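Structure provided below as structure tokens; questions to follow.
Missing here is one protein chain; the remaining ones are kept as they sit in the complex.
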């Protein structure tokens, strides 16, 4: 089986999950300027979730650069992973809606739990492919492979930690989610430059 | 005609139908924790339908691995098949909304009927392609082809049986739909491992 | 410029426009069985519009089998064509909502006008590509090319005629839209079989 359809389907889910986020940005009220100003949590939630999904997509991209075959088990693990990604818009709305009320604790837990589960599935996806180089391309560089392993393993723990902070201070937890997105983004921007790879176009 | 656009369009419909499911997950109410706990049927419905659509996608993938040409009739059959797939979000909502009330009987019938029709179109799609090897690749392995035929034929009957159970016990019917999804998933996980296929990237 | 991105973008719009149709299928009410039975116009509208968009996709597929280059003008014409395709869900809802009331006349006019405009853009797309073989592949068969020309030209007139019938008898007009979809579908099923084309996979 080719990896190309897996990538098309996955890119579709990433793109739709990210783009659907805009459906939850509203501004109603008699005075539009005021309504737009008060809707800032929904813009912030849109931005954080869009960038988070974007980072997941960038990493998915990185994983598939090392893979050149798939099997049905891997396809199913990917379906579960995408199920978690496509769930992100739901807790995103909750956080935006409850930023000013006591519901924020539960909303932040729901958001963080979703991202933690997503990171767990990400690790499952990668370890299934990389264990004994099951699905890796023959020329996959061992250093790149172990680099990916090292950078993915802490993901679920980082998200779990940020999630648990919500039990104590929900607002801090939400700020941490944004900070994690910014961190991963900068990490890409700073370390990602050194490896432009020539490629043929599909 | 190439199969590639058929796959792009189909992957698009699969990805959108699956991702749209999240639009039906809601949690409203004054006490968010309670509202989220009471919304469990919508999460369960999301998961079962996402995985069901995911399995259909995995199988569609398997079918197209055996095909290397298409004709207009096949394209139209595929459009009908996708029409059934894209319909799944509607009865999914019905089941989630009526899980606690007498409407569950009708909702389960609607859900099961949709999946039965989808399975029927799946068989039409496959038999149109496989009859006298009309659209199969020249090197399609006869054992793989007859294996697909054997595994698809019971699909409509299994879904029809689970659907008719709703006439007697709607809850049992809904549990069966989830069980069928789990069964197909495990079947992939257990039997799918043996056949990783090297492939060139598109 | 490659045709491949044009096809990916177009397939995306076709797939989304078709799949979004399900968002307009609802069944509310205290008695679910009754509500589902009364919602038949929304299922019918879903089916007719899904199949109509599906047929447009099949034809778009056929056009691009004859083309192997694009220019910016052609890309813009395709954007306009897709703008009409993506508009289809709106009048579809109108027809389903007003099937039992006097608003059907206006709804049918809106639906028919949208399909007429879509057919006009289809012809523009094809004639821009085919005039003096501007964008055709060098090996495009002249008989296939003139066959497409002959079969597309009546499209706008057929839809316009069915639309104008709504001024007199809206119900007849709606039945005609369904009949046109069935006709194009059968035409594909009956005449499309003879030309399976071997192809390499992308």
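Labels A, B and C are assigned to the chains in the order they are written; within every chain, residues are numbered from 1.
Throughout what follows, contacts are C-beta pairs under 8 Å (C-beta built on N, C-alpha and C of every residue); 3 or more make two chains touch, one makes a residue touch a chain.
Source: prediction; values computed, not measured.
Q: Out of C:106, C:120, C:161 or C:178, which touches the unshown chain?
A: Reading the full complex, the residue touching the unseen chain is C:106.
Q: Decide which residue listed in C:135, C:162 or C:185 touches the omitted chain of the complex.
A: Looking across C:135, C:162 or C:185, the contact with the absent chain belongs to C:135.
Q: For a quick check of understanding: of C:22, C:45 or C:70, which residue touches the chain that isn't displayed?
A: C:70
Q: Which residue numbers on chain A touch the omitted chain?
A: Contacting residues on chain A, toward the hidden partner: 7-8, 11-12, 14-16, 18-23, 25, 27, 31-33, 36, 46-47, 50-51, 54-55, 57-58, 61-62, 64-65, 185, 188-189, 191-202.
Q: At which residues does chain C meet the chain that is not included here?
A: So the residues of chain C touching the missing chain come out as 1-6, 8-9, 12-13, 16-17, 20, 23, 68-73, 75-76, 79-80, 82-83, 86-87, 89-90, 94, 98, 103, 106-107, 110, 134-135, 202.
Here, only the chains that are shown with their structure count from here on.
Q: Per the centroid of Cα atoms for each chain, what is the distance between chain A and chain B, given in Å?
A: That gives a centre separation of 25 Å.
Q: Any idea how many Å lie between the Cα centroids of chain A and chain C?
A: The answer is 36 Å.
Q: Send over the residues of chain C in touch with two or more other chains.
A: As it turns out, chain C has residues touching two or more other chains at 12, 201-202.
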